[in-house]
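Single-structure report; data block below.
The block that comes next holds subunit A.
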Amino acid sequence: MTKIAYYPGCTLKNKARALDEEARAAARLLGYEFEEIDEWQCCGGAFTTSRDEIATKLAAARALTWARDHGGRVVTVCSACYNVLKQTNAAFRTDSEFAAKVSRYEKTDPPYRGEAEVVHWFELLRDEIGFDKLRAAVKKPLKGRKIAPYYGCLLLRPSETLAFDSPENPTVMEDFIRALGAEPVRYAMRNECCGGYLTLEDRDAAKKRSAAVLSSAVEMGADCMITACPLCLYNLTKNAAGPLEIRYFTDVLAEALGLKEGGENA
Partner candidate 1 sequence: MQVNEEFVPTIVAFCCNWCSYAGADLSGTNRLPYPANVKIIRVPCSCRVNPTFILRAFQRGADGVIICGCHPGDCHYTTGNYYTRRRMTLLFSMLDYLGIERARTRVEWVSAAEGQKFAETMRSFVKDVTALGPNRRLEDLRCRKD
Partner candidate 2 sequence: MQKIGVFVCHCGTNIAATVDVKAVVDALAKEPSVVFAADYPYMCSESGQNLIKDAIREHELTGVVICSCSPRMHEVTFRRAAASAGLNPYLVEVANIREQCSWIHKDKAEATEKAIILGRAAIAKALLNAPLIAGESPVTKRALVIGGGIAGIQTALDIAEAGFPVDIVEQKPTIGGKMAQIDKTFPTLDCSACILTPKMVECAQNENIRIFSYSEVESVSGFVGSFTVKIRKKARYVDEVKCTGCGLCTEKCPVKNVPNEFNLGFDNRRAVYIPFAQAIPKIAVIDPDRCNMLKNGKCGLCSRVCEAGAINYKQTDEIVEEHYGAIVAATGYEISDVTRYGEYAYTESKDVITSLEFERLTNAAGPTGGVLLRPSDGKHPHTIVFIQCVGSRCVLEKGKPYCSKICCMYTAKHAMLTREKYPDTEVYVFYIDVRTPGKNFDEFYRRAAEEFGVHYIKGAVGKIVPRADGTLDVQAADLIMDEQLRISADLVVLAAAIEPSKTARKLATMLTASMDTNDFFTEAHPKLRPVESPTAGIFLSGVCQGPKDIPETVSQAGACAAKVIGLLSKNKLTGNPCVAHSDELMCNGCSSCANVCPYGAITYLDKEFRMPDRTTKVRRVASVNPAVCQGCGACTVACPSGAMDLSGFSNSQIMAEVDAICR
C-alpha cells in the first residue's frame, strides 16, 4: 500500500461526499492509501492569476508545504483543487518574490519553493497504476455503455502549467472509460467551459454554456457523461436539462470495480 498525501477540498466533504469516499475506496483497491492533509483549508475554488495576490493563495501553499514534508506529493480528485494547487505550485517555482513573501509570512522552514508534486487521481491511474492494471481490477465491465468524458477547463488549462493532457484533444478520460469496459464518446465540446461560477452571477449565461456542452455529447450518441468537478456536475444537471445522466468519474469507477452494492445510483 503506497501512502500519498490527499487534499479532498471543501465540496468533497459536503455536497460531494460520494466523490471522496469512492475515490478513497478505489484507491485502496488499487494499492494507494490516501492520507488526508492535516488541517487543510479550502483552496478557494479559483486561482487568482494576478501576481500581487498573496492571501488567496495561502491555503494552497500550506497544503503544498505539508505535502512536501509528507512524501513529496499530493493527490486531488476535484478539478478545481487540482487547478488551484498546481497553479499555486507553479507560482512558487517561477515567481521568487511570491515564494519569498509567502515563506516569510508562513515562517516555513526550509522555505517552500514548489518542491511538491501535484497529481490528479487520473494522472495516478494513467502514469503509475496504468490502465491495464485498472482493466484487470474491473469486476463489472460497463459493457455497452456510451460514456462522454467531460474535461471542462480546470483540468486542462493553462496547459503549460498543468501539463495534464493535450489541451485540445485530451485522451486520459477516454482511456479510463475504455479500461472500465465502456465506450468513450468523442465530442468536440469536452474541453469547453460549463459556465462555472457564472451561475451565481448570471444563470442564463451559464445555462447556455452547459447546454452547448450537453447537446454536443448527446448528438454524438452519449448516454452518460462523467466529470471530476462538482461545479461542472451542478451546472450540467441543474442548468441544462437533458436526457443525459451526469456522474462523477469515481462513481462509474466504483461501479466497475464492484465497490457499490447492486445499484448504479450514486
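One rule holds for everything that comes next: contacts are C-beta pairs under 8 Å (C-beta built on N, C-alpha and C of every residue); 3 or more make two chains touch, one makes a residue touch a chain; residues count from 1.
Candidate selection criterion: all candidates are chains of the complex that A comes from, given by their letters.
Every value quoted in this text rests on a predicted model; they were computed, and no experiment measured them.
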* Could you sort through 1 or 2 and say which touches subunit A in this complex? => 2
* Sort out for me which residues of subunit A touch candidate 2 in the complex. => 166-169, 186, 188-189, 192, 216, 219-221
